[in-house]
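One protein chain omitted, others in place.
We call the chains A, B and C, going by the order they appear; numbering starts again at 1 in every chain.
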């Protein structure tokens, strides 16, 4: 059993610690991407790693196909690459290497080869960011069998889920969020055993409605839960953490108790992962007290001006409204049938 | 009013006729892609067009970013490009040009600029095709506001929907299917007014269950409907045709009558467009007689051997089974509540 | 117009760009502008020189996120740019584009692009369309040194060359891709030599001299209009500031900032004008006048209304 150490770390520092540990404990780990080595990353996340681990941490040309394809190829020769795609939006110039290449390696070779790569990226809007630097694209990755996708939101998860991903022998996309990197430092446990993929986490227990969320929307969701709590609505907030595989058991168990389901995410509602969760619950045939509600970004591109972006990206207020709609407006239907709302 | 002409055409010939008409009637139309001009397309779909229209129909290097980006740029200078991406799988080497570029043009410029491009592609499995030539990727495109997506399955729709797409001032992806190109010739009406986007089409009327489908799975769906009809189950089959925008009104109206919903598509079930349809119905709070069922490809890569592919791709038999499950097993719950199955 | 008048005009436009960037720096420091902002201080001669050789009533430029200078050189009013960065309804894209993604086609400015390299195929496509309509339009794709390693740029260059399209590829070689020197990312750092691979001419140009830039671009434009196809022009320049506002530039070698400050284009152009008989007070007056103009534009933009939120869903589709 490795020794665990408690240390104070921001989300960025937690990632840095996980990368450092991976480089230290597994000699086959390589870390590369644009600006990750000498400069230490545009967000400072990989700071100091090249100094410590030398050329196993290196800078790449602005060549996402070479970065992702390079990781896939290095994996075939025994390396375990942790690459950075600076913004999830940029993965679209090279998605082939994840979808047509990495995802197929193990299946087609019947396990003779593998693609033990980890793609660190970050996504979502931040004040002033343009439409090409603001998308939430987890639904694209999550549709692809053969890939794994997680979205850590706390420093502890940033550390744990990244290590789980690196240790995993299959291609995993770790979607971080730049608005979280330099947030508060909190105590995290480092050095413990690397966990298997362990699904969702209940962030707040409640009995009236299940609110499923992930990524930075979690914070808006928890705020919304606090707001409606004062109105007597007791919300259970679940952070999915892993988008593929999707831990629907935790969702179903919660919805079975609460009878209501809201899903909030920053991605566009249409075709977002919220649809998959709603579909699984609907397929399962649970008795719901009110119709499922989804809170996501409407059909729009993301405008750069912060106040315009705020008008479209899910906020605590919009989530709270949706919860009220589900819990209050439909209270009269609380007899086990599915009600229509207007 | 243009003169309409009835002519016998295969699916491929219908597409060819639509392209010819677009080139004839709109001088700003360009047609380009790999092997589309001199060779007339790898599937022969664009045969004869270069001979007829000269250099407005031309061959491109194997450069999907140049093809898609070229179309976007040409659109900014007044051209209306109809480009071919030979397989939807190949769009993944250049998805940026659709998602980060084409989809943004109108929104960011507040309508000063547009991206009136049409991307013809085809997808899905055909006997012997490998995992990199077999995917059904409509969910990826459909998640992107600013894009439009249609999937014609009949020669008439192949003609009509393509013209609608070309006439549209917004970027549209027309997903064809190579197993349909050289099927039976049927009478199609050509030359009539170009239609606006006009949503789903009921292909078979029925009262017991709504079966929503699109793409080539439609034929398996209709077969399944015939099979279960003999067992007394009356299936309404809806061909969505347009995936974005999604005509959920037609679906809701049907489900309101039938009380049951099955969704069948060739794409992977997880994160497929079936999830979005299920979610919209669940959100709408219709009273269902039995839980929604989805029939899609399970979590797997597509194996090349035809019998292996057949084991994972939705068949009439699997669809029929799902319909039976929804209609027969849950008959006892036909009292308006949502029942659990499993 | 005499040479001197022309150079004076260049200086004025370059000063306008520089002053705009300085104003933006102020407004970013006080968080009136938020988010990532990429300034072009030091690279102004490229924009001013190139635009002087273009006919912007029909030609078009397709720059990157580092596009304020191109926009000004195209004639986009600084007020409309500042308003854009401030999210005002008077912003050139109504606040939707922000610093890194605004567009102003009326001025021949066919949009910034925040995806490295993506503008190259788009500009090439515009040039393609121009070959069909007899307009003689020329498209300019401009991007950084680092962008040359992006697949889309390669595809665009080959496509442009093989079809002899009227597009000019301008590489703004400022020595860095974000925080990484280009010399570490390519083996042949004479980037213009890549042109040979595609069968088009390539040349290095002093990107700190608007006259040299203008001459090179004029020649390329003339070639393009005659149907002779694309050219790759590598403009040697430097950015005097960080990659984005807030970049502490710890990656710069000792002394580099001081060295480049001596060769930067405005300093050089002023020296040249003094050589041609202009005086320091005249130059200072010009500087002041431009600065006042930008101050006024900023004041006006700050006074404008925020872009309305009730139309935020509009213009997604026709």
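Basically, a contact is a pair of C-beta atoms (placed from the backbone, for glycine too) under 8 Å apart; a residue touches a chain by one contact, two chains touch by 3 or more.
What you are looking at is a predicted structure, and each value in this text was computed from that prediction instead of being measured.
Partner chains of the missing chain, restricted to those shown and counted over the full complex, are A, B, C. For the chain left out of this panel, the touching residue among A:44, A:69 or A:298 is A:69. Across the entire complex, the residue among C:162, C:224 or C:312 in touch with the chain not shown is C:162. The hidden chain makes contact, of the residues B:106, B:120 or B:133, with B:133. Against the chain not displayed here, chain B makes contact via residues 34-35, 38-39, 42, 59-66, 89-90, 93-94, 126-133, 298-301, 303-308, 311-312. Within the entire complex, the positions of chain C that touch the omitted partner chain are 149-152, 154-155, 158-159, 161-162, 184-188, 193-194, 196-200.
Across the interface with the omitted chain, chain A contributes residues 30, 56, 58, 60-61, 63-66, 68-79, 81, 93-94, 96-97, 100-101, 104, 106-114, 145-146, 148, 168-170.
One rule holds for everything that comes next: only the chains that are shown with their structure count from here on.
Among the remaining chains, those touching chain A and also chain C are B.
The chain with its CA mean position farthest from that of chain A is C. Remark: chain A and chain C have CA centroids separated by 36 Å (rounded to whole angstrom).
Taking each chain's centre as the mean of its C-alpha atoms, chain A lies 30 Å from chain B.
Annotation for chain A: residues 65, 89-90, 93-94, 131-132, 298-301, 303 touch two or more other chains. Among the residues of chain C, those touching two or more other chains are numbered 96-97, 101, 113, 115, 118, 151-152, 316.
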